[in-house]
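Note that one protein chain of the assembly has been removed; the remaining protein chains are unaltered in position.
Labels run A, B and C following the written order; every chain starts at residue 1.
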Amino acid sequence: MFFASDNSFGVRDEMIEALARANHGPAMGYGGDRLTKSVERRFAEVFETEVSVFMVATGTAANALSLAAVAPPYGAVFCHEEAHIMVDECGAPEFYTGGAKLIGIAGADGKISADALKVALATLVPGNQHHVQPAAVSLTQATEVGTVYTTDEIASVCEIARSNDLAVHMDGARFANALVSGNVSPADLTWRAGVDILSFGATKNGAFAAEAIIVFSRAAADDLMYRRKRAGHLLSKSRFVAAQFGAYFADDLWLRLARHANGEAARLASAVRAIEGVRLGWPVEANEIFLIVPAGAHQALVEAGAVYHPWPGAGPAGDNAVRPGEILIRLVTSFATTDDDVERFVTALKMALKT
Amino acid sequence: MFFASDNSFGVRDEMIEALARANHGPAMGYGGDRLTKSVERRFAEVFETEVSVFMVATGTAANALSLAAVAPPYGAVFCHEEAHIMVDECGAPEFYTGGAKLIGIAGADGKISADALKVALATLVPGNQHHVQPAAVSLTQATEVGTVYTTDEIASVCEIARSNDLAVHMDGARFANALVSGNVSPADLTWRAGVDILSFGATKNGAFAAEAIIVFSRAAADDLMYRRKRAGHLLSKSRFVAAQFGAYFADDLWLRLARHANGEAARLASAVRAIEGVRLGWPVEANEIFLIVPAGAHQALVEAGAVYHPWPGAGPAGDNAVRPGEILIRLVTSFATTDDDVERFVTALKMALKT
Amino acid sequence: MFFASDNSFGVRDEMIEALARANHGPAMGYGGDRLTKSVERRFAEVFETEVSVFMVATGTAANALSLAAVAPPYGAVFCHEEAHIMVDECGAPEFYTGGAKLIGIAGADGKISADALKVALATLVPGNQHHVQPAAVSLTQATEVGTVYTTDEIASVCEIARSNDLAVHMDGARFANALVSGNVSPADLTWRAGVDILSFGATKNGAFAAEAIIVFSRAAADDLMYRRKRAGHLLSKSRFVAAQFGAYFADDLWLRLARHANGEAARLASAVRAIEGVRLGWPVEANEIFLIVPAGAHQALVEAGAVYHPWPGAGPAGDNAVRPGEILIRLVTSFATTDDDVERFVTALKMALKT
Partner (left out) sequence: MFFASDNSFGVRDEMIEALARANHGPAMGYGGDRLTKSVERRFAEVFETEVSVFMVATGTAANALSLAAVAPPYGAVFCHEEAHIMVDECGAPEFYTGGAKLIGIAGADGKISADALKVALATLVPGNQHHVQPAAVSLTQATEVGTVYTTDEIASVCEIARSNDLAVHMDGARFANALVSGNVSPADLTWRAGVDILSFGATKNGAFAAEAIIVFSRAAADDLMYRRKRAGHLLSKSRFVAAQFGAYFADDLWLRLARHANGEAARLASAVRAIEGVRLGWPVEANEIFLIVPAGAHQALVEAGAVYHPWPGAGPAGDNAVRPGEILIRLVTSFATTDDDVERFVTALKMALKT
């Protein structure tokens, strides 16, 4: 009954095999190896367009470098008020951009809407030297609360961004989970909808430590090369990061793993919906389930050995808000979650509710 | 005949096995796992004292974070004028410290002497608000030119540092190679000689991507926790970095690998000394050989398939300086270099000199 | 009818005379002159305690330097969501601190309450490496909306701050106006209530460009000396800034000017209260009047020659909120505002309301 985080599940065996395979003979470091080049080509195929690819070891690095590439030190970056870049990166975006300001926007289901972005933009006057200058908007896909932006939702935010000269960044730490949630292509979900730069995550979906910044226009590419190095995110033995992406894309492993994780989340959500006394915080559209449970049941679950995190954020708004005596918990499924894990949790939850 | 860099040789099989072994069941991320804890204890044993350990993925990150922990934005960091932090990290120390100034010091054999540090210190007046303020000195061990500081040399620099309130950082990207070069303990080479903070590298000596900041006093530890995270250098699946260190220390693998690399370098140096027409740039004390060869021989070596880098730095001073028509090349040996590699290179070199 | 800003009114003649008086013979620069020393002593007298004084040319510099002295790059600074440091300094605090995060707190009358601070603190977990770390709280006195914190209000915020290891900064761009609003001493309003560091403004109250950072504990003093210089805020001919403070304190000029400005504001507020169709946005406690007027009346006022700024912030909450068809305007009085200015505005306002 382990649902703490998708980065707690170790890695897929394919990843270990890929590392072993890549470990033959010498290869130039710092991205000068054959595997890195081939992964760059692979990304272009996956996204059906020319891209610049910058592999790094963490999602925080991918996000912060991406924002530094598109926002000046006096810039403003709009994002959901509970976005990872806003609350969970210890100020990495501020560090990397040289002090740009993140402006949190409230929004239902962990999303920011085009309208809400418009309202937020109105608080800053472009050209007014007293104000930080609107520079970028960042969308998290899948969101922090397990929902997924539709391509239409993305496009409408991008349209407002475009007409206000904002770059659009997507935090895709769970990009695969978002992708298989709909029936759209990587291109549809990103540059065709107007996204300029993407943090593409593989770590949460079965890799060791493999994240990539995907730039859909050449503009920021030179800049990122130097910014990555001076941030210490250019890995010397780059072939081994590339090898992970090689395995990730081979035989659609990434899509299969994400489908599995999402499927287990759907199974859990479905079971939970039928249980009286608990309810879902948000629609379950990827691999995260937010559950509102009585505090006593939470206690009992923990004692029964369930591992997950109470969720520190504000929780859902309106009728669905967390009430006194209740607690909001987050369960995350992964490539390694089994039907049995889900069933054991559901059983434990039913027991817990009786106590 | 591959001698380009010690990070070009892939990894030891023990590393892959360690990753596979660590990949069983879920584990908390971000350093909360059992393996990370055990590695921290292992470092304390290796260094015979309490230490704080911060694992990161690159040596540049280890160096820049270390310097940020000991130097304020208005600080000065003294180092050899050809140190890696000075010329090869695209300004990472300046980025991480918030703009501290690196002050390069010339010195024979890639080392800075206590006297040279004293002279450099005299150019800055502590308490003079117009000057950056002396904050730290950084030693590279083994040095960029393949030499090794003795414990006495380190201690004498540290003494000047101490009496001028400077912290002492050691860039130990090749710490193991330096260690086995002498007959001293890790403690002797660091905190007993006066070192405050160490970048401990394993990547160049057989790991995938495993570096650690070792802090010998608690002072900087809290600070580093947050600085690492906001730099994107806190790996989520931290157990897999820890696993590499586990394998590194097991059965003294690290010392065995370093001894092997140094041994091949010594073998190469010895052979070369007997060859007319070439000479060593600096004493060969670790796993790097700097060779001054006629430009024509360099050309012939490259054509014969030898892989190495011409060295961009100033070269040795005085009588041993590179003369017109000569070129300075760097050869690096590693855990994977064989006697046969060395012999083939020596043969090729002899051939090249005849052309 | 000029009420645009208190920095639009030029300077008091005493300031020009003081500059002329200070302009005799040579004097050491960069704070090494006699006048600077005497001003430092004067501040100690005014605040009845030992202080460190750092004169700078702008309030933004005073604020940003103060925050950099008390918050690390990974720190969080709490302030009112409409504070000057939050919305009107183009990200200066982020720049100076190296990327600390400002966290806006909502609060009636432009103030943050001890309770609201407590709630905001609860969103960040000290010691959690994923979160920026609570470092400081900044109070604006007088506030952005023309109200004044009582010493009790300050003390209760400081108490929460103290028990959470937060430093307390006060943005005193209008410190004199706040001071004469109550019947308290400079010491009562600051360090006796728990304030650690103060941006003390004279520019808005009749000086050319004279602001000072007042540090009530020695801790941050060394740091600030270097931070000021490297920010380009150490003026070479420092005696002329000191001369302004000399004139400012002489014969209580500063208190007399602030009383005058506040008095004109009170007179205007009083007249306005008797006029149907307009109302005050917030209590008038210093030298700013926020008025909610029909949009048509605003138009007529502007055409009649009144100069002031519509206020871009959210406006008062609750029953007093700005309604459709209304507009919130800000009027600022100064040392130079006359009774006649006020009367002419009141007359114009009455006329405007008839149109």
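Note that in this section contacts are C-beta pairs under 8 Å (C-beta built on N, C-alpha and C of every residue); 3 or more make two chains touch, one makes a residue touch a chain.
Note that this is a predicted model, so its numbers are computed, not measured.
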Review point. Which residue from A:R21, A:H130, A:R273 or A:H309 sits in contact with the chain not drawn here?
Key: A:H130
Review point. Footprint of the hidden chain on chain B, which residues?
Key: 73-74, 87-91, 94-95, 97-102, 123, 125, 129-132, 312
Revision key, fill the gap. Note that chain A touches the chain not displayed via residues 30, 72-74, 98-99, 129-130, 132-133, 223, 225-230, 234
Review point. For chain C, which residues lie in contact with the unshown chain of the complex?
Key: 2, 4-5, 7-11, 13, 16, 19-20, 22-29, 56-65, 89-92, 94-95, 203-204, 208-209, 226, 229-237, 239-240, 307, 336
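Assume only the chains that are shown with their structure count from here on.
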Review point. Along the shortest chain of touching chains, how many steps lie between chain B and chain C?
Key: 1
Practice item. Using mean Cα positions, find the chain sitting nearest the overall protein centre. Key: A
Point to revise | Where chain B and chain C are represented by their mean Cα positions, the distance between them in whole Å | key: 51
**Study point:** Whole-Å gap between the CA centroids of chain A and chain B
**Key:** 35
Practice item. Give the residues of chain A that touch two or more other chains, as numbers and ranges in rising order. Key: 89-91, 94-95
